[in-house]
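The complex is shown incomplete by one protein chain, all other protein chains being positioned as in the whole.
Labels A and B are assigned to the chains in the order they are written; within every chain, residues are numbered from 1.
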Amino acid sequence: MDWLEEELRRALAREDPPAGFERRVRQAVAQRRFPARQWLAAAAALILAVGAGTGYREYRGRVAKEQVKLAMRLAAASANRIQTHVRGVLQ
Amino acid sequence: MLVYLTKTGCDFEGLVHEHQAMVFSIAWHYLHDRALAEEVAQEVFLSLHRNLGRIESDAHAAAWIRKVAVQRAIDEGRKRLRRPQVTLEDIPEPASGSSASDPMLGSLLRRLVASLPETPRMIVVLRYQEDLDPAEIAEMLQMPVATVKSHLQRSMALLREKLARRSSGAGER
Partner (left out) sequence: MKRFIILICCAAAPLVMSGQQAKLNLDQLQAKASEHLDLNLNATTLQFAAKFLDADDPEEAQIKKMVSGLEGIWVRHFVFKASNSWTQADLEAIRAQLRGPEWTKIVGVKSEDEDETDEVYMRTVGNKMAGVAILAASGKELTVVQISGPIDLDALATLGGHMGVPKFKLPAQKPK
C-alpha cells in the first residue's frame, strides 16, 4: 500500500456521531411508532364514522372497542419506549 | 431501581450501537456535512427498525445497514445537487511534508474526497473507510468490477495531482 492510500485510510477512519445520537434515534423510533396526531385524528374519525348504519348498542360497543384499543396502544407505546430507553442506558 | 432485561431476538439497540460509527462516517465522508450526515444516519436506523423482520443474522444486518447507508448518502447528495468545490487556494499547506499524523492533511484529504464526482467519491469512501475490495464495491453499487477499478485509479491519480501541485508551490500566495 502506498503513502496516499495509508493517509486516506487515516483520513477516512470511522468516527462516532455527535453525542446523544443513540438517544435521538430512540426518540425518532418512538415518535414514528406513536404518531400522536395521527392517532388523535383517527380516533376522532373512527368514533364519528362508526355510528353510521348500526344499532345503538352495536354503536356503543364499537365506540367502546375503539376507545380500549386506543388506550392500550398508547399504553403499549409508552411501555415499549421505556423498555427501549432502559436498554439504551444499560448498554 | 429493579429492572432486569433479557436479550431476545434481533437487538435493534445493539445494532445502532455497533454500527452508528460506520453509518455516520459513510454519510459524513461522502457529504462533508456533519449535521446532514447525522440526519442521514438517523434515517438509516429508522429504516432498519421498519425492516427488522427481514434481518437474518448479525452479518446480514451489517451488510444491509451499510448498503442502505450508501444509498441514502447518495440520494441526499443528489438532492443537494452540489458538492464542495475545493480549489488549491482553499487548501492550507500541510504542516510538514507528508506526516502521517498531520491533522491538516487529513482534513485536506477529506475535502478533496468530498469534491470528487458522486460515483468515484463513494467508491473511495467504501475502499478506504470500509476496506471493501473492488468486487465488493461493485456488488454494492451494482456496477462492473472493471468500472470500480477504473474509478479508483482515476480518483487516486487526481488526488495525487492535486496534492503534488500544492506541494510544488503552485498555490502559494
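Annotations for the structure displayed:
To be clear about the criterion, contacts are C-beta pairs under 8 Å (C-beta built on N, C-alpha and C of every residue); 3 or more make two chains touch, one makes a residue touch a chain.
All values reported here derive from a predicted model rather than from experimental measurement.
When the missing chain is restored to the complex, the residue among B:35, B:52, B:135 or B:164 that touches it is B:52. The omitted chain makes contact with chain A at the following residues, 20, 23, 27, 30-31, 33, 36-37, 40, 43-44, 47, 60-62, 64-65, 67-87, 89.
By our rule, only the chains that are shown with their structure count from here on.
Residues 3, 5, 12-14, 16-17, 20-22, 24-25, 28-29, 34, 37-38, 41-42, 45-46, 49, 98, 100, 105-107, 109-110, 113, 124-125, 128-129, 131, 156, 159-160, 163 of chain B touch chain A in their complex. Across the interface of their complex, chain B is touched by residues 3-18, 21-22, 24-26, 28-29, 32, 83-84, 86-88, 90-91 of chain A.
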